[in-house]
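Data block below; observations after.
Yeah, one chain of the complex is gone here, protein chain that is, but the others are all in their spots.
Naming follows writing order (A, B and C), and every chain is counted from residue 1.
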Amino acid sequence: MSQVVSTRMRLEERVKRVLGSRGALIALLALLIVAMWLLAAAQGIPGQRLLSLLVRGVMLGGILALGAIGLSLIFGVLRIPNFAHGDMMTAGAYLALLALSFLPLGAPLGPFSFGYELLVALVVAMPLVGLLGYTVDRLVFRRLRAQRSPPVIMAMAALGSAFLVRSLIYLFWGADFVFYYTGRARPAIELFAGIRVRPDQLFILGLALAMIVLVYLLLERTKMGKAMRATADNPELARVTGIDTESVIRWTWLIGGGLAGAGGIMYGLDAQLRPEMGWWLLLPLFAAVILGTIGNAYGALVGALVIGIVWQVSTAFLNPAYGPGVAFVILILVLLFRPQGIFGRPGGS
Amino acid sequence: MALLTIEGLTTGYGEMEVLRSVSLHVEQGEIVSIIGPNGAGKSTAMKAAFGLLKPWQGSVRFGEREIGGLAADKIVRLGMCYVPQTDNVFPSLTVEENLEMGAFVLDGAIGPRKERVYALFPRLAERRRQRAGKMSGGERQMVAMGRALMLDPKLLLLDEPSAGLAPLLVDMIFERIRDINDSGVSVLMVEQNAKKSLELAHRAFVLVNGENRMDGTGAALLADPEVGRLFLGG
Amino acid sequence: MESTAARRTPPRVEADGAQAALLRVERLSKDFGGLRAVANCSFSVRAGTITGLIGPNGAGKSTLFGLISGFMRPDDGRVYLGGEDITGLPPHRIFRRGLCRTFQIPREHKSLTVLENLMLVPPDQLGERFYNPLLRPGAVRRQERELREKARDVLDFLTLGHLRDEYAGTLSGGQKKLLELARTLMADPRIVLLDEPAAGVNPTLMGRIRDRIVRLNAERNITFLLIEHDIPLVMGLCDPVIVMNQGMKLAEGPPAQVQGDPRVLEAYLGGQYGAADD
Partner (left out) sequence: MSDVVLVRSLLLAIPLAFLATRAMPRRLPPAARLVLGVGAGWLAALALVLLVPVGIMAYLVSFAIVGSIYAVIALGLNVQWGYTGLFNIGIAAFFAVGAFTSALFTTTPPTGAAAAFTQQAFGLGAPFLVGVLAAGVAAGVLAAVVGGPTLRLRDDYLAIATIGIAELVRLIFQNERWLANGPQPFRGIPQPLSCLVRDAGCPYLPAPLMELFAPLAPRDYTYVYLAITALFVIVTFLVLERAIRSPWGRLLRAVREEEDAAAMNGKDVARAKLQAFVVGAVIMGIGGALYAHYMVAIDYSHFDPLYATFIIWVMLMLGGSGNNRGAIIGAFVIWGVWTGAAFAVDALRPVLAAISPELPARGPYLRLMLIALLLIFILLFRPKGLIGEERFVSRHTGEREA
């Protein structure tokens, strides 16, 4: 009798183990993309359009990655589920807008829709967003850490900060959407094989990749980057080793915030600026972070690319408004099958 | 003057008192071992020595400086490093990066220090690019000790360096501890493995139920049948 | 030695003494990122005994409790309770089969009173369904009254009666240990796993805990498996005693035999300490 029970359980356990494996999750995601592709093809959508969407998906993934990497770092190093991360992206976009208003308007650079002044604004806005994050940490999170508040309370404080930041944006810029360059034409060009994208989007992709490379170098090559990874691994050990946790916290916010700011500016350049844009991005960001395993910056990049691609390709046959909904579906699939994400260890989180 | 002096230390976690008026000291150049049955408060004594627990009563002094409750990075700068019993490496960092983290408080070049650690643990030199999380228990212990040695401390605190290791590795680790001591580093260690640690230690303190029970030279305690009785309650 | 023998003979359900083995662990293993906490560990606990589980720090005792009670999944191996395979079941289902455990560091429900902590335990309470207190208040009240009586009996038995209406979070360390034991008694368990019942408990209270374990074992036929660092307590209370070292069973036998076993001494003290003495 008991042997029968035991074999049945073993099968059940085995099935669970297979379903929860890394390969199964990757296969599931691949299947999802292929299924979408087939669905689109069945509706008679030309392959060229799908390829264009794929390229755009990679670009969107790049933007999301800028947000997701910082979110994952803050999650991993500081143990804060930063629900204000989306609004930090928004803040970056609007701070760049503010900087633009002080700069003389230059001619568009080459095929792009923007001039040198946007690059200046980018350089100005990024550290400001980092500083914003660090300021909130000093005023709010540091106190909560001292009180040994659980992550949920941190999350709630982050939510409060998110609404605070957004209220300031509403106050300064109002609720309507704006463009960095109102009325400037942004024609798409043909890359090759009929793939059409806007030059701006290529720039965004290039910039996102460049920043990701920078972050990689920072995390792998610099002392502070290594200390951040060490703190994410084991904060207690980092402390007794003598790592200056205060400066790790500072740099985590500066880097995470700076990347978020850049992501917001890129998103604003691609679409338009809205006070709610960061909130809408929050769900895809979290989905990317969980898909790529919390605390793993490279995982966040992979997760962001997957979600960007699926989001864009889904627009071939789905109302584009449902983009964040697609991210939600991926999130639920990951939570169902492999909550620790692609790069996580089983049992760990 | 003693390197580390603990006097009449009473402390614990939350409301639970673990140590009652414990005193011990480490002189320059010594290996001192704290032994005692499970639950005697050995690891707690170690944590208190490193300033991780605030003394309720009594004092912890490093040299002449009172360090009870001082921040860890300050203590590390004074020249005392601590190797916890478990979770004592950064698993996603490579061996080399783990060592670099040990020297975080230093600003200058740390190449020579790394080479010194590699000389002590050639095994680590072979695997310097490997992630610490993928290493065996003995190798991890070496990484952890090597990391603590990066600062060239005056005093090294080791919490059960042999826990969970196979006998051969235990011998190896104890030999390394002797090497470390020979290079001029004083060592305070907590050990489950009483026999081996008494053989190694110049002096030892026996804690039972959070109180000092016996102390003396390693050899004297080794010869004392009372110690065995304390452990197995015979 | 034991472990090599176990490897050679395939595990069989009807092993020696299977009738009496209430809890049986077969070749259980658990790794934590490269560290082998429990390694191919096999033993069984006979019904009606108070079995002690001792071993040096890091021997894997608490991990073993976690694996048996369903808080962790073993990487390999099986756990049988009364002949049934319970490997990998969630803790609440293992509990329902009559296995209770306590935690080394007590995990009381702090803002529930001591009485509520106990009344919480019995399974399948009518009132645990949202609608029953509204639709069948009488039946719920009756059941609650029974539970209260039972909880009071248990509290009186364990000398916690006077603390009934205190918040559990305000108890002393030793009282919390007693509360842990009290909660297991609310469930009429077949076997109770105690994780260091005496740690941090003053001698008076410890004597009381010890006395209650003996009485529960004799009067209610509850089997105990207990991890304890207080060796004198274990030697006086338990028979047999199982010694673990390095994640596996090292020795098993009556306390006197285990105490005299050179391998045990070696595990605890290292080297040939005990042998050199004699």
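Note that contacts are C-beta pairs under 8 Å (C-beta built on N, C-alpha and C of every residue); 3 or more make two chains touch, one makes a residue touch a chain.
Remember, it's a predicted structure, so these values are computed and weren't measured experimentally.
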Partner chains on view for the chain not depicted: A, C
Hidden partner chain, touching residue among A:Ala157, A:Met211 or A:Met228: A:Ala157
Identified contact with the non-displayed chain, of C:Phe43, C:Tyr80, C:Phe95 or C:Phe224: C:Phe95
Positions on subunit A contacted by the hidden chain, ascending: 81, 83, 140, 143-144, 149-153, 155-157, 159-161, 163-164, 166-168, 170-171, 174-175, 279-280, 282-283, 286-287, 290, 319, 321-322, 324-325, 327-328, 331-332, 335-336, 339, 349
Missing-partner contacts on subunit C, residue numbers: 69, 71, 90-92, 95-96, 100-101, 103, 107-113, 115-117, 119-121, 123, 125-130, 132-134, 137, 140-141, 144-145, 148, 165, 167, 183, 187
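Following the convention adopted for this analysis, only the chains that are shown with their structure count from here on.
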Distance from subunit B to subunit A - Cα centre to Cα centre, in angstrom: 42
Subunit B-subunit C separation of Cα centroids, rounded to whole Å: 32
Sequence positions of subunit A contacting 2 or more other chains: none
Residue list for subunit C, restricted to those that touch at least two other chains: 33
Residues of subunit A defined as touching subunit B within the complex: 223, 226-227, 229-230, 232-234, 236-244
Residue numbers on subunit C that touch subunit B, as the complex places them: 33-37, 56-58, 172-173, 196, 199-200, 229-232, 235, 246-247, 259, 264-265, 268-274, 277
Residues of subunit B that touch subunit A when the two form their complex: 50, 52, 72-73, 75-77, 81-82, 84, 87-93, 97-98, 100-102, 104-105, 147, 151
